[in-house]
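Just passing along the structure, written as structure tokens.
Selected chains only, in their assembly positions.
Letters are used for the chains, namely A and B, taken in the order the chains are written, and counting of residues starts over at 1 for each.
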Amino acid sequence: MYTEAVMDHFRNPRNVGSMENADGVGQVGNPKCGDIMKIYLKINDETIEDVKFETFGCGSAIASSSMATELIKGKSINEAVELTNKAVVEALGGLPPVKVHCSVLAEQAVKSALFDYAQKTGKVIKGLENYEPIDDDDIHCH
Amino acid sequence: MSKKFYLDNAATTRVKKEVIDEMLKYFDEKYGNPSSQLYELGRRSKEAIDNARKIVADFINADEKEIYFTAGGSESDNWALKGVAFANFNKGKNHIITTKIEHHAVLHTCEYLEKFGVKTTYLDVDKYGMIDLEQLKEAITPETMLISIMFANNEIGTIQPIEQIGEIAKEHGVLLHVDAVQAMGAVKIDVKKQHIDLLSMSAHKLGGPKGIGGMFIRKGVKIDNLIHGGGQERGKRAGTEGVQNIVGFAKAVELASKDFDAHVKKLTSLRNKFIEGIKNNIPDVILNGHPTMRLPNNVNFSYKYVEGESILLLLDMDGISASSGSACTSGSLDPSHVLLATGLDHGTAHGSIRFTIGEETTEEDISFVVQTMKGIVERLRMMSPIKND
């Protein structure tokens, strides 16, 4: 059902954990839907120096989080904000159709953490001008 | 991988050796069509079916004329509900009572029947998955044609008080259909004593082949056919009989009836050890289903802060097969309707795992699985953003 890459990132997820004094923290998802992703960013000079994630979710959610953190680590925030779920899916060698939304969650978690960073620092990140954190009361599960 | 631990016997079971041996005779040796009574080969097949019917009938204390073979539990459930509803089509009675925790073969059929004017009441269950007999009584109206309640639940294993339900149905002159797919071989079924009018069975849950099941229809019950055509099954279910499958089903039933009590006792004791093991080794778990009125092979817990699929994937890496929710829905993303009906919140429901032990399960297996689960849950909780809630 899952590709080798998915199983690898699921079995040995990279960048698991939380982070003290993170520069940006983003959390998306909802336990109601069976998935929550939280991403912690350490940003220095507009570059993502370190990233950690915590995920409550299915195998594909864990693999997507792991892959997303790998894809943005070391990148500039302007590069990171352009991370799409499609890039995550491709890097994972594909996801079953019902599992594509898990990669969307990963994209959103990254954006949410960057937005948090932007808010805290007053910076404007291109592409996040109109970003609206999802309202918990208005959740639609996939 | 070395040893395998198959702990998903509620999804399906390994076909027993004796069952296969019996079936094999009906492939290239006694392959006649049982409808062909005018030659030897056909008669041999017919005899085999008659014999199978007798075995199944005896097992549930029915008459052999009340047993019909179907393609499985889902067909039987559909037949019971649609058959009774359509027999009452445009005749005044249009109400079905069922529960919120039935198998989808019942629930989706009820939903479907709405377009033919059928109304359904879905009874609640308590936190153990038990229905309330008072609520059942109150739900019965003059329009009620059928009560459909499962004997034992496939996910949480809760066993309903079928005999009392049967008395209520009888008292009110309403037909009672019981989905006994999971109960068969685990709970004593007696359609007379329990006042059951229709009963769904499936072979592959007790060591028989997949794609064959049965239906008990009490003599005199008015029910339309689900499959019309040839005169098979005394005109009630058309289609050339899957003789080999029928024979296999009966063999499985025969084996189950042989050491019924010992089997149930052994499983119950293993199940209790399993439950204790999980409770004592893993914090923040909730046992789903009833503590005692439960199937002897069912161990279903919710593990807080973690999600079921990731547990299953990690279990698979250690050769352990289990399930989250029921097998039919594990491909979907919705949390189990059964767990939600017992009052679990969505998040907790998502972290539920069902182990269903089988004949081959040993105490050592259980110790190993408990320890493996402990490790898996710890590992996933470490990854979880909600571990500290």
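One rule holds for everything that comes next: a residue touches a chain if its C-beta (ideal position, glycine included) is under 8 Å from a C-beta of that chain, and two chains touch if they have at least 3 such contacts.
Treat the numbers as computed from the prediction; the structure is a model and nothing was measured.
For the full complex in this file, the chain formula works out to A x2, B x2 (one representative per kind shown).
FYI, only the chains that are shown with their structure count from here on.
Taking the mean of the C-alpha atoms as each chain's centre, subunit A and subunit B sit 41 Å apart. Interface residues of subunit B, counted against subunit A in their complex, comprise 305-310, 313, 317, 331-335, 345-347, 350, 382-386.
Taken together, the subunit A residues at the contact with subunit B in this complex read 2, 7, 10-11, 13, 16, 18, 27, 31-38, 54-59, 61-62, 98, 141-142.
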